[in-house]
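Reviewing the structure listed below.
Moving on to subunit A:
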Amino acid sequence: MTQTAATPEPPAPEAPPAQPLLELRDVDVLYGRVQALRGVSLHVQSGEVVALIGSNGAGKTTTLRAISGLVRPARGEVLLEGQPIHALGAEVIARRGVAHAPEGRRLFSRMTVRENLEMGAFSRRDGSELRADYDRVYELFPRLRERSTQLAGSLSGGEQQMVAIGRALMARPRVLLLDEPSLGLAPILVDAIFEVIREINATGTTILLIEQNALLALDVARRAYVLETGSIALSGSAAELQQSEAVQRAYLGM
Partner candidate 1 sequence: MEGQGEVRAVLPPLARRRSLLRGGGLAELGSRAFPTVLIGALVLMIIDVAARSGVSVAGSQLVNGITKGAIFALIAVGYTMVYGIIELINFAHGDVFTLSAVYGKEIGRGLSWIGMSLWGVSLGSLATRGPLGLAAVLLVLFPLTMAATGITGVLIERVAYRRLRDAPRLAPLITAVGVSFILEGSMLVTQGSSNVRTDKEGWIRGTAFTAGGVDVHWADIFVVGMALLMMFALQAFIRSTRLGKAMRATAQDRDAALLSGVNINRTIAATFFIGSALAAAGGLIYSIFFDSVVWNLGFGFGIIAFTAAVLGGIGNIVGAGLGGFLIGLIYVFGGQITSGQWSNSIVFAMLIVVLTFRPVGLLGMRVPDRA
Partner candidate 2 sequence: MERIKARVLPALGIVSLAALAACGTSTTGGGGGNGGSGPLSSCIGSVTVASDLPTSGGDASIGGGTEKGVKLAVDQANAAKLLGGCTVNYIAKDDSSVAKGKHDPQQGAQNVTSLVANLAVVGIVGPFNSSVAVAELPITNKAGVVQISPSNTDPGLTIPGTDPDIDTASLKPTGKTTYFRVISNDVVQAQVMAQVAYKELNLKKVYDIDDQETYGKDLSNYFDQDFAKLGGTVTKRVSLPGDTKDFRPQITEAQGLGADSVFFGGVASNGSGILKKQMSDAGLTAQFLSGDGTVDPQFFVDSGAQGDGAQASSAPDTTKLASAQQFIQQYKQRYGQDVVAYSTYGYDCMNILLQAIHDVLVDNGAKLPADPVTFRTKVIAKVQGIDYKGTIGETKFDSNGDTLNHQFSVYKATGGKWVGRETVSPSAS
């Protein structure tokens, strides 16, 4: 499978025009004896939306966790604007501008919506601009304004997803990591969420996105990487990958 995929579309070696905002170099991650990632290298340019696609267990979530510091790479480097961050604590990485809306949303379920958003801005010191950012989140997700005093645990799945993304945005991130924003949502909500993702990107936020629904992912992303059993099997522009027979067969259900 890896072989087939490799034939038609050699990864386009788009020479990075500038220093990537985020870069992984040859990253290995081990969970005990199980190797979850092997030699993963990828880069995200400022302003891009990049998608990670692949089947369950391919290592997509682990890749994001390695970036945000929730797991430590056994080998390799994670660079943010050329600076290595893989040895830093997750809270330090967060303060450097990497916001991660994790798998399963991971809201503070016994806090209100508003408090969850406040936690998103926890490490920010620029109090004066906070109000504008709340407004921005509430503009993106008007539902959250109505629900702001409710406990996050009492919200519906879609609303929780909005809080998760909103919370990540409150950090004013330089790069936003989104893990399966569409998971478990009704189709109509999925469209809405992706619409918001486009808007967020349009205002200049760089996004690295995991999505099982490859069609959606390739629709919103500029470039994408295909992960298979812990390694990058394919990469390229979204358009190229959409054309790839292998990707079509494996992930697009064609």
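Going forward, a residue touches a chain if its C-beta (ideal position, glycine included) is under 8 Å from a C-beta of that chain, and two chains touch if they have at least 3 such contacts; residues count from 1.
A quick word on the picks: all candidates are chains of the complex that A comes from, given by their letters.
The structure presented is a predicted model; accordingly, all values stated were derived computationally and were not measured.
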{"item": "Candidate touching subunit A in this complex, from 1 or 2", "value": "1"}
{"item": "Subunit A - residues contacting candidate 1, complex", "value": "68-70, 89-91, 94-95, 99-100, 102, 104-111, 115, 118-120, 122-123, 151, 153-157, 160, 167, 171, 183-184"}
